[in-house]
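A single protein chain has been omitted; all remaining protein chains appear in their positions.
Then we have subunit A:
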Amino acid sequence: MTTSTSIKLAKAYSPMIKFLGAHPTFPPHPDTLVPHPMAANGILPGSSECIPAGEFLTKLRPFQVFKYQSTTQNSKQSSAGKYVFKNRPLESNEVDSVTKLPSWLRYKPIDQNEIDTINGGGVI
């Protein structure tokens, strides 16, 4: 057995279970504070690495359950479609009829020659 292995095994936990015979006498606890076996970096209660619980909790984002607000509830869809009529006065750049648009924005009627061309299948 190599020294390193035996040292490692000796440092391993010694069973505190009760075998047949006398109950083992438990070794007295040292007078000094001993860190918890699972404590990170051997942190001890009252040491400088400790953080007051109150201070930690004020910085902690609490676990919350958020009630979901559906986006479809806000749009108030009408039976006609996704556009909803809102009765309001016209703004400065709006008109309420195509006939009130400036002439350059209106559809121009097609002349008779163009009608005949379309009806003739493009051949005059």
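Here is the rule we use: a residue touches a chain if its C-beta (ideal position, glycine included) is under 8 Å from a C-beta of that chain, and two chains touch if they have at least 3 such contacts; residues count from 1.
Note that contacts and distances are computed from a predicted model.
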Undepicted complex member, UniProt protein name, chosen from "Solute carrier family 16 member 7", "Dihydrolipoyl dehydrogenase", "Mediator of RNA polymerase II transcription subunit 9" or "Histidine-containing phosphotransfer protein" = "Dihydrolipoyl dehydrogenase"
Tell me, which residues in subunit A touch the chain that this view leaves out?
-> 1-2, 4-5, 8-9, 12-13, 15-17, 26, 29, 33-40, 43-47, 49-57, 60-68, 70-72
